[in-house]
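Here the complex is missing one protein chain, while the rest keep their positions.
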Amino acid sequence: MGQLGEASVSTGSSGAGTPALRLGGAGKRFARNWGLRDVDLEVGPGELVALTGPNGAGKTTLLKIVSALHRATTGTVEVLGCRLPAEENLVRERSTLLPPHGYVYEQLTGLENLRFARLMAGVKPTSETREQIDRALDRVGLLAAADERVGGYSSGMRKRLAIARLLLRPVELVLMDEPYASLDVAGIELVDEIVGELRAGGSTILLASHRWERAIREADRLVVMERGRITWMGSPGEWAGRPAGAGGA
Amino acid sequence: MSEPSVSPRLRGWHRILGLVALVTTVSGSVVALFLVPPDALQGQVERLLYVHVPAAWLAFLAFFVVFVMSVLYLIQRDPRWDMVAASSAEIGVLFTALTLALGSLWGKPTWGVWWTWDPRITTTAILLVIYVGYLAVRSFAEDPERRARWSAVVGIVGFADVPIVYLSVTWWRSLHQPPSSPMSMAPAFVWTLMLNVLAFTLVYWYLLLRRYRVAVAERELEDRAAEG
Partner (left out) sequence: MEMWLRTWAILWKDILIEVRTKGTFNAMAFFAALILFIFSFAIGPDFELLRRIAAGLLWVGITFTGLLALARTYHSEELAGGLEALLLYPGEPRAIFLGKLIGNLMVLLVVEAILYPVAAVLFHMQLAGHVLPVAGIAVLGTFGFSVIGTFYSALTLHLRAREVMLPLLVLPLLVPVILGAVSATAALIDPSARGGVGGWVRLLIAFDVLYFVVCTWTFPVLLER
């Protein structure tokens, strides 16, 4: 029961050695403050990196910059071998973001939201794509509710819909912003399963979360952020094994 | 992002420019007010034109500068272009308002009304609204990058509109009244006018540089306030 479409993802032009992600001194300034400051981060292809930190730490900003939804104000950003912001579109083609709150349209049904997503991604509507959508809905347990308007969905269901949307587009780089939020135990397990499948397929994953779930425990690396900066980096095991009271470096 | 700053040499030239502008303005005013004979038809009121016409010229020059700087900013994303554009817009809006006020003042004794729908003055009024829109966008956008980007777009799209507005209003007016006869001007008048146009242009450049320097300081303040 792998990902829909190919079992693994080609790494495209980035090749075996190119880091999936390279940030040098990246910063993002908003009207009154800096959401991100002096971030240096390199992520290799196929890595699973977990991001954690309190609210406002900059996790979401970081993910949005990497997925080319935001432009960095300072520093260099290179994603999958592409320079941002010059090659934004290329990056958006080869990566995807799972946002904390769906970006789904309430007046449309779950099915229509996914059909919209496919059309927007430039995929012609055929019977085959319709089947793919059904399979994605089934995987996340929304097949029964597919023809109901999203306005009537619970927040957990909306999250599942966003996950279904993610499954429909196999990409090299997957960014997840609080994937566990709003989900029940079954949903959390589903996310962990999917993360595992994506890894097996060769995708690089950057996952931001407050919660300490399996995917975080099994991550290759843990990055801790606070107030826009990276304060600690290491393996999840090290972080869990820290003596009580020790903060970020 | 390059750090904008103003070199000492620039400040030196700036002072010279200010002096020259002052001298030219004073001589232009003296000539316009005292030396040139009053117009045969309009009398002393006609002297207003020596300020009104240069002000109008400047209103459009300033907006042209806004346009050029906006284009440059969108291409190069250098914040300095944005600051020059904003400075020019502020000066431009003053001159535009001045143009309209003087036009009114001149129009009342000449044609008996405070406002005519003459194509040129109407276009100037619309130019004023476009300027105000530009400045409003700047004051309502707090993020400096967005502010620069959005006002650049407004500056470009707005500028493209001015000739079209002029064309359409001219057409519209020509349907309802014969075009106002162009005023014939004796050489003395023309020279005085040119002198004042030159004076105003120098004043504009002086003010632009001044405002730019203030903008640099404001920008620095803003950058410092956003630390953290």
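We call the chains A and B, going by the order they appear; numbering starts again at 1 in every chain.
Here, a residue touches a chain if its C-beta (ideal position, glycine included) is under 8 Å from a C-beta of that chain, and two chains touch if they have at least 3 such contacts.
Computed from a prediction, not measured in an experiment: that's the story for all the values here.
S.K.: Sort through B:I164, B:A186 or B:A225 and give me the one touching the missing partner chain.
M.R.: B:I164
S.K.: Pick out which of A:N55, A:Q107 or A:S127 touches the chain that's been left out of the picture.
M.R.: A:Q107
S.K.: So which of B:L17, B:V45, B:L72 or B:A141 would be touching the chain we can't see?
M.R.: B:A141
S.K.: Which residue numbers on chain A touch the omitted chain?
M.R.: 64, 69-71, 85, 89, 92-93, 96-97, 99, 101-108, 112, 116-117, 119-124, 149
S.K.: Could I get the residues of chain B that touch the absent chain, sorted low to high?
M.R.: On the side of chain B, residues 74, 126, 129-130, 132-133, 136-137, 140-142, 146, 149-150, 152-154, 156-158, 160-161, 164-165, 167-169, 171-172, 175 touch the unshown chain.
In the analysis below, only the chains that are shown with their structure count from here on.
S.K.: Between chain A and chain B, what is the gap in Å from one C-alpha centre to the other?
M.R.: 50
S.K.: In the complex formed with chain B, which residues of chain A make contact?
M.R.: 29-34, 73-74, 227-228
S.K.: Within their complex, state which residues of chain B touch chain A.
M.R.: Answer in residue numbers: 1, 142-145, 225-228.
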